[in-house]
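Sharing a structure, written as structure tokens. Questions coming.
A single protein chain has been removed from this complex, and every other one stays in its place.
Here the chain labels run A, B and C in written order, and each chain numbers its own residues starting at 1.
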Amino acid sequence: MSHAVIGKNRLEAFSDGVLAIVITIMVLELKVPHGNSFSSLEGLLPVFMSYVLSFVYIAIYWNNHHHMIHTCKSVNGSILWANLHLLFWLSLIPFTTGWMGENHFAPTPTFLYGVNLLFAAISYFILQRSIISAQGLDSILKKAIGRDRKRNISTFLYMTAIAVSLWLPFFALSLYTFVALIWIVPDKRIEQVYK
Amino acid sequence: MSHAVIGKNRLEAFSDGVLAIVITIMVLELKVPHGNSFSSLEGLLPVFMSYVLSFVYIAIYWNNHHHMIHTCKSVNGSILWANLHLLFWLSLIPFTTGWMGENHFAPTPTFLYGVNLLFAAISYFILQRSIISAQGLDSILKKAIGRDRKRNISTFLYMTAIAVSLWLPFFALSLYTFVALIWIVPDKRIEQVYK
Amino acid sequence: MSHAVIGKNRLEAFSDGVLAIVITIMVLELKVPHGNSFSSLEGLLPVFMSYVLSFVYIAIYWNNHHHMIHTCKSVNGSILWANLHLLFWLSLIPFTTGWMGENHFAPTPTFLYGVNLLFAAISYFILQRSIISAQGLDSILKKAIGRDRKRNISTFLYMTAIAVSLWLPFFALSLYTFVALIWIVPDKRIEQVYK
Partner (left out) sequence: MSHAVIGKNRLEAFSDGVLAIVITIMVLELKVPHGNSFSSLEGLLPVFMSYVLSFVYIAIYWNNHHHMIHTCKSVNGSILWANLHLLFWLSLIPFTTGWMGENHFAPTPTFLYGVNLLFAAISYFILQRSIISAQGLDSILKKAIGRDRKRNISTFLYMTAIAVSLWLPFFALSLYTFVALIWIVPDKRIEQVYK
């Protein structure tokens, strides 16, 4: 068993661990309310909705991360750090989610949530580049991704959402939701290349 | 090692991670009391009892999940998302457990707890369907499950419990407990088929 | 790869996950103090000391669990549930540790901590029995354990400590510490048998 294979397994295990914790501790922001009637849940509705949105986002990242790492044969230092960089931005999701939810999608928290999503997307892109460059000329991942329209569209939508979030937070929110829907389908392109 | 095998391993690892965190962070709802006498623990008794019930439920899900995924040879996109959907409902258990416990099994929280259990059961069923449909005509899982009486009984009991919870929360609670007892035995049916 | 082997791997992975979380969330009881001088740390000293003790206990359980499961060839339903039962008692350690620490080793919390340790020890013993009975006549684990003096001594010391804790909590505490020291050496007996 070579160095590379072990490294990849531990990178997957560590990433799975961090993502599993991120997705689960977000529920701690859903603070148990003091009353015991349905009306005491009302204030929690926006917190719950942001929880659902972020749960889906982390699930998408886990899913695509899984497909992307699958194309790796070896893991080098820059892949390791690019991966940690991605995990850093994802680890902030519980915080930005909580702030947005507790303030019922007020402009500034909705803006910050978008910035967090954008940085996560950028760090995912950097990780992709690191893997492609490690795979060299006949990179499976490069072939699979092709022109990468999905990424370009998402980046454009994130930036639009961030730009308008301070005036129209609910419009920004629907753009975030729309991007999630685009990505909910796992990266068919990679499955394609393997066939 | 084919794509499918790796996917299955990571799906198991991620699910184990999420379930391990869910089962453990519930203990954070058991807030350390301020007094230092036995009487200061009294208020915690219902919280503790709900903790025990939910611990058993998560354990049952982990156990049966483990048997069910074992029958999978490959994992496709719909299995992945059905699994994440199940994890979503289970991730809410610490919240509904905490609310029910802190309100000493008041009607509304006991109702919500039942709804959470019902949705978890439904999402488990959807996951089962996804696996069976991926396995095709000679599905091992389908043979193992047969007429699935256990599931039908549980669904019926959950719905009864939810219906009466707003009037008789303690009766609802005993139904939840009873369903847990039915399932505490792991799915013998699957073990059967393998012999 | 047979059913049993997979089951064992997931049982290990799930137990490792729960123990890793238990050992780490205990640190959340070390609440960041409000002052910024050394004196504001003083009140935390007993919390820190209980943290150290419980960290060592969880580490010992992880260590011996690891050796014990290693002797397993297969995992059946009763082993699975005996293992979950052990994890249940260990999952309560952060709560009892926090209560004992925050009350500076007051009698009742120190009593409860001992009860928790005793139940964990009993559930470990039940797990051991389940494994031995599954292994049948030539059980490796049974040979390894022999007369099991260490366990008998610990049980005796736990019970003594619990009995006196309400009058002499610090004596109880030293007994808990002493039992930890006895066990800090991993189960050499199992390593012996393998040679």
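FYI, a contact is a pair of C-beta atoms (placed from the backbone, for glycine too) under 8 Å apart; a residue touches a chain by one contact, two chains touch by 3 or more.
Computed from a predicted model, the values in this text were never measured in an experiment.
Taking the complete complex into account, A:Thr108 is the one of A:Thr108, A:Ser133, A:Asn152 or A:Ser174 that touches the chain left out. Only one of A:Phe38, A:Trp81 or A:Phe170 touches the absent chain when the whole complex is considered: A:Trp81. Taking the complete complex into account, residues 12-13, 16-17, 19-21, 23-25, 27-28, 30, 32-33, 36-38, 41, 52, 55, 59, 62-63, 66, 70, 184-186, 188, 191, 194 of subunit C touch the chain not shown. Interface with the hidden chain, as seen from subunit A, comprises residues 3, 6-7, 10, 13-14, 17-18, 20-22, 25, 28-29, 77, 80-81, 84, 87-88, 91-92, 94-95, 98-99, 102-103, 106-109, 112.
Here is the rule we go by: only the chains that are shown with their structure count from here on.
Each chain gets a centre from the mean of its Cα atoms; for subunit B and subunit C, those two points are 26 Å apart. Multi-chain contact residues of subunit B, defined as those touching 2 or more other chains: 13, 17, 20-21, 25, 28.
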